[in-house]
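Working notes for the structure below.
Just one protein chain is left out here, and the rest sit where they should.
Take a look at subunit A:
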Amino acid sequence: MTSTRSATLFALALLAPALLYILVIVAYPLFDTVVLSFTNAALRPTYDFVGWANYQRIFSAGNFTEVILRTLIWTFFSVSIKMIIGMAGAVLLNAAIPGQTLFRVLTMPPWIVPMAIGIFMWGWMYNGQFGMISGLLQNFGIISKPWPILAAGDSAFWATIVTDVWIGVPMVTIYFLAAMQSIPRDLYEAAWTDGAGRFYRFRRITVPMMLPAIITMSLLSLIATFNSFDIIYILTRGGPSGSTTTMIIDTYNTAMGSRKYGEGAARAVVICIFVTLFCLVYFRAVRKLQQGEAK
């Protein structure tokens, strides 16, 4: 009895630093945000409990559902493109070609370069007067006058996705490459002996065996992309006229731009709910995969 008790205490003692860290860095701010979302805290020093008023306001204002929808679309395209390019990149990097290591190294810069620098670089490339993209398109005669990509809603929306993909692809590629390399060579040799072609082997061996990695990466990427702030903020600050305002930008603009802390907190709580849902899906998927393996 005493030995089990001391073992429990010992385990708790070992966990204490991590628990303390989570309490201070995660649990308390989260709790405080939820509390804040029920108040009218703002630049003027008020802190009155207002019930569901903030939530009622943001959902009745009209543009919030639009922001949610835009965030989901933005995230969907960004994650899907990252997964597709990441997988294609992993397949190419896994091929036995001369200079393989060099190519693997060359995939890294977008990930290694400090994010803000990379984003500024894209900002200049998107520039209508001096930007490389507009310049090249004019040189090739595809467009006739300068094209300020970030100045129009549609093109700005896609431009932010392209930059997000550029930054996110290396990690996906490397992760997929590692998963691909952990598949035993024998399986491919056996399939090749049985007459399975390249595409057939990819479809029936590579993809199913990488499924845990694909699901994990998709959901982790989904959460990161959903919360992606710096790319949009540096490139467009959510504009022009809100066309790149995702939930996280919207929250920031409300809380820090308009100094409506209470309402901003309410918007942040909605983000939390979405991310929690994503996490639940992730854990369910992982559990299902594990059960599938045991079956």
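In this text, contacts are C-beta pairs under 8 Å (C-beta built on N, C-alpha and C of every residue); 3 or more make two chains touch, one makes a residue touch a chain; residues count from 1.
In the analysis below, contacts and distances are computed from a predicted model.
In the listed set "Hydrogenase expression/formation protein HypD", "Sarcosine oxidase subunit alpha family protein", "Germination protein GerYC" or "Sn-glycerol-3-phosphate ABC transporter ATP-binding protein UgpC", the entry agreeing with the UniProt name of the missing subunit chain is "Sn-glycerol-3-phosphate ABC transporter ATP-binding protein UgpC".
Screening A:Val34, A:Val91 or A:Met209 for touch with the missing chain picks out A:Met209.
Within the whole complex, the absent chain has one touching residue among A:Ala191, A:Ile215 or A:Ile234, and that is A:Ala191.
Within the entire complex, the positions of subunit A that touch the omitted partner chain are 184, 186-187, 189-196, 200, 204-205, 208-209, 211, 292-295.
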